[in-house]
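Please find one structure pasted underneath; my questions will follow.
Missing here: one protein chain of the complex. Every other protein chain is in place.
In this document, chain identifiers A and B correspond to the written order of the chains, with residue numbering beginning at 1 in each.
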Amino acid sequence: MGFSLLPKTTDFFVLFNKQAELAVRAATLFARQTRDGRFDAETVNQMRDIEHQADEVAHDLMDRLNKTFITPFDREDIHNLACALDDVIDMIYTISNRMRVYRIDTPDDTLVEFATIIEKSVKTLVTAVEGLKDPKMLQATKDACIEVNRLENVGDTMRDASLARLFENATDPIHIVKWKEIYAFAEEVLDLCEDVVHIVESILVKQA
Amino acid sequence: MGFSLLPKTTDFFVLFNKQAELAVRAATLFARQTRDGRFDAETVNQMRDIEHQADEVAHDLMDRLNKTFITPFDREDIHNLACALDDVIDMIYTISNRMRVYRIDTPDDTLVEFATIIEKSVKTLVTAVEGLKDPKMLQATKDACIEVNRLENVGDTMRDASLARLFENATDPIHIVKWKEIYAFAEEVLDLCEDVVHIVESILVKQA
Partner (left out) sequence: MGFSLLPKTTDFFVLFNKQAELAVRAATLFARQTRDGRFDAETVNQMRDIEHQADEVAHDLMDRLNKTFITPFDREDIHNLACALDDVIDMIYTISNRMRVYRIDTPDDTLVEFATIIEKSVKTLVTAVEGLKDPKMLQATKDACIEVNRLENVGDTMRDASLARLFENATDPIHIVKWKEIYAFAEEVLDLCEDVVHIVESILVKQA
């Protein structure tokens, strides 16, 4: 191993990967909750555990960032990337928890569709984030960024369609208030995934 | 033209102007849609075209920023200004599109009033942003910033009044849910214009 004066800058990549993996666990759990129409204390507590673990990783990452002199890329990009990944997980937890608060326990086709796109987008984030540490992965990283952007557009269209359907068909205003928020949160997850790849893209451009 | 080692830093001003002009096109189209009570596929697609063009300008600007060593002012201010201008256009598109989703096709006096203020504010942004590249324009730039701040306050008052009227008069909760959001978005455009001039003001202070 030897002695090195250089800080172990690769730590950041390890921590980014941990964040991305926790995001995948959250998205996968959310997809299952959605398909089962099951947002009870048990499954929402599982989601909260994931969210807490992610908080700890983000906190650890910020601490190291503030103490590290040499970083693999711009300090601000590291800070923003860690925050953006954490925001994705927070928002998935928020939907899951809100479904429990609203006592919605029947599957909804639109939300199942959203959850599928969210899971795809979050899994693609892993490729985008992993690629940052390996120049040979440049093309795969770029492709992943493009895919996450594409899925965000899919989500926009889905949100518009689901909102139009909701207001056209529903007669119960309380039902509308609940689902309008849930769909907005679901679309927000895809926006937050896009924020992550915007940061990745900006790091790539600077390294070019 | 001769050979120069200096990057063409004025490119940034050209791109800021393009963004500001697209914002004016969006605001003008929105004012027309609002007066006509016409948020159909055709006019909303026109709005989306403007929003797409603005995305490309913003993307181009970020690329150049990441590749340029010497910038006319703080990199972060350039980044924030480009994002803030883009946010204005995005939000105008969001209202326009949401009106279509909600199938609202009758003019609403309050929204017409909002659209007028938005158009004024966005046109004033052009002066504020153009002034950045020309020290002789300093007073005009400052005045434009003050005017955009003033219009944001007008918007706040308008939002409060329209919200009070909405909750006092409406009996249909679904109508309330829709318009509450639309008015909030309209006021948000004016907030976002204020964000733009805050960045402009902070650039001016640093150059003083």
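Simple rule for what comes next: a residue touches a chain if its C-beta (ideal position, glycine included) is under 8 Å from a C-beta of that chain, and two chains touch if they have at least 3 such contacts.
All values derive from a computational prediction rather than experimental measurement.
Chemist: In terms of residues, what is the contact footprint of the unshown chain on subunit B?
Modeler: Residues in contact with the chain left out: 160, 163-164, 167-168, 173, 176-177, 180, 202, 205-206, 208.
Chemist: Touching the hidden chain in the full complex, which residues of subunit A are there? Just list them.
Modeler: 62-63, 66-67, 97-98, 101-103, 173-174, 177-178
Heads up, the rule we're going with is that only the chains that are shown with their structure count from here on.
Chemist: So how far apart, in whole Å, are subunit A and subunit B when each is placed at the average of its C-alpha atoms?
Modeler: Distance between chain centres, rounded to whole Å: 28 Å.
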